[in-house]
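All protein chains but one are shown in place.
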Amino acid sequence: MAIDQPMIELVLDSLACQRGGRPVFEGLSVRVKAGHLLYLKGANGCGKSTLLRILGGLLAPSSGTVSYDGTVLQQHDIPFSAYALYLGHQNALKPIWTLRQNCDALCRIMTGRDAPVERLLETAEHFDLSRLLDQPVRYFSSGQKHRAALMRFGLIDRPVWLMDEPTVGLDSKNRDALAGLMEKKLASGGIILAATHDPVAAAGTDFDVSAFAPASDNSGPFSSAFLEDWA
Amino acid sequence: MHIFANPARFVRLADKIMPWAVVVFIGTLGYGLYLAFFDSPIDYQQGESVRIMYVHVPAAWMSMFTYMVIAVSSFVALVWRHPLAQIAGKAAAPIGAAFTALALVTGALWGKPMWGTYWVWDGRLTSVLILFFLYLGYMAIWQAMDDEEKAGRAAAILALVGSVNIPIIKFSVDWWNTLHQPASVMRLDGSTIDGSMLWPLFMMAIAFQAYFVIVFFWRMKLEIDRRKIAVLRLQEVSGS
Amino acid sequence: MNEIVNTGDYSGYIALSYGIVTVVLLAVAVFSKLGQQKARKEAEALKALRKSRVEDF
């Protein structure tokens, strides 16, 4: 279902977040138009992964809103999970199952049906895994496992992709394969946010998350309440 | 946030109430003990041992009351993310667990002279025993997670689930107790309590309540200061 | 009702009950108070440290 209306955009409005009592970022606002790629940059621990998890609806921001195509998304709302496809640091693969079974299982969770066969073959071919389709993932190398996890972006249609360190463990050939997939997605009007240190070939604008580090004394609603009398 | 949201205002309020609570505590405890030992009739069945009732029953009441405090503060903490409510459960739990343990111990000490055994699977004593496990579970979950705020929310969920189950447990234990009712077991609080016994019981109950208020405020101040320390250390570490 | 025992001497049980109640409630109160004072001191110390550092700027 390619998105052809150009005006679809993902709007982040003064997002603030706090994890483990520690404020991570605040006042983070950005607009991402359809067909654009945003590289999340910034020092380790500045909240790139946290931001991706907020956009995926897994984590609630302490303030600010995320709206996609005009509708504001409340955390854990059904629309939240229908618009974004998220891949974190882990591969979410069952080692005892073959690659085909893992892909089918993921597609059934996300769409209720098995992965369409020709698309499965095409995506496996794209990531040079078609030979391993019927091998248990337990025997895969970490690079192969990571590519297997990336296959979800070829199998499931979601307007927004949220990728956390997608290029880790990829050699140059597979990194180009990923770049190709991303460019095809951008051409069809999708939105991609990728937290990565080495930019993939696809054209994207950098976005420095550490520029939104919190001011020193603000430590989030929970803890600042305890400093109020003599902050 | 509510007027109570500000910990500093809460501490000032607590300091204002504290002297009154101490006065009430000393007064009711003194008068209650006097009544219990010198001015109430011995029960025609249980003899002197009825005096244990004057600590056993208030302790059992307080164990239930404290769990209610935890359940209410858990609800407020989960729904409104109220900073004080989040730590009220943690402050109240040890006091409640102590009351529950005391209810069990005094219940056993009261049972020994009457039935010849320390532990009787009486419906109420068994429910108090299960309540004690709920307290242990609640306190254990606070320590189980490294992030204190998340541990608080997990404990709040558990407290709410527990509070829904308490009436169910109470009902099923009483049902179970009546099914296996050995003929000779006497009801724990004897026959209907006659008037003059009510007064010492009432006094001791208020004394226990006042004790709870005093120690709860201390523990709340303790938890508030511990959060302050955590926040200050966090800021120290993050170089701000 | 079954056999009536009302003249027995239970002072041992009574003393034990009141003793245990006093000891436990006292222990909880003392621990809470000590903990609160310790936390108070530590918070004050950190606050002073922060204030002195703020004045250096």
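So that you can tell them apart, the chains are marked A, B and C in the order they are listed, and the count of residues begins at 1 in each.
Simple rule for what comes next: contacts are C-beta pairs under 8 Å (C-beta built on N, C-alpha and C of every residue); 3 or more make two chains touch, one makes a residue touch a chain.
Operating definition for what follows: contacts and distances are computed from a predicted model.
Undergrad: There's a gap in the complex where one chain should be. From "Heme exporter protein B", "Dihydroorotate dehydrogenase B (NAD(+)), electron transfer subunit", "Na+/H+ antiporter subunit G" or "ABC transporter permease", what does UniProt name that chain?
TA: "Heme exporter protein B"
Undergrad: Which chains here touch the chain that is missing from view?
TA: Result for the missing chain's touching partners among shown chains: A, B.
Undergrad: With the full complex in mind, choose from B:Met64, B:Ala101, B:Met145 or B:Val213 the residue touching the hidden chain.
TA: B:Met145
Undergrad: Would you indicate which residue among A:Ala92, A:Leu121 or A:Ala179 is in contact with the undisplayed chain?
TA: Considering the complete complex, A:Ala92 is the one touching the chain left out.
Undergrad: At which residues does chain A meet the chain that is not included here?
TA: So the residues of chain A touching the missing chain come out as 19, 53, 56-60, 76, 78, 81-82, 84, 86, 88-96, 105-106, 108-113.
Undergrad: Which chain B residues touch the hidden chain?
TA: 78, 130, 133-134, 136-137, 140-141, 144-145, 150, 153-154, 157-158, 160-162, 164-165, 168-169, 171-173, 175-176, 179
We adopt the following convention: only the chains that are shown with their structure count from here on.
Undergrad: Please report how many Å separate the Cα centroid of chain B from that of chain C, as a whole number.
TA: 14
Undergrad: Taking each chain's centre as the mean of its CA atoms, how far is chain A from chain C in angstrom?
TA: 51
Undergrad: Chain A to chain B: how many Å between their CA centres?
TA: One centre to the other, that is 47 Å.
Undergrad: Check each residue of chain C and list the ones that touch at least two other chains.
TA: 47
Undergrad: Any chance you could list the residues of chain A touching two or more other chains?
TA: Counting only residues that touch two or more other chains, chain A contributes 230.
Undergrad: How about chain B: which of its residues touch chain C in the complex?
TA: Result: residues 42-49, 51-52, 55-56, 59, 94-95, 98, 101-102, 105-106, 109-110, 112-114, 184, 186, 191, 211, 214-215, 218-219, 221-222, 225-226, 228-229, 232-233, 235-236 of chain B touch chain C.
Undergrad: Would you mind writing out the residues of chain C in touch with chain B in their complex?
TA: Touch residues, chain C against chain B: 1-2, 4-11, 13-14, 16-18, 20-21, 24-25, 28-29, 32-33, 35-36, 39-40, 42-43, 46-47, 49-50.
Undergrad: Quick one: which bits of chain A touch chain B in the complex? Just the residue numbers, please.
TA: My answer: residues 20-22, 215-217, 219, 221-230.
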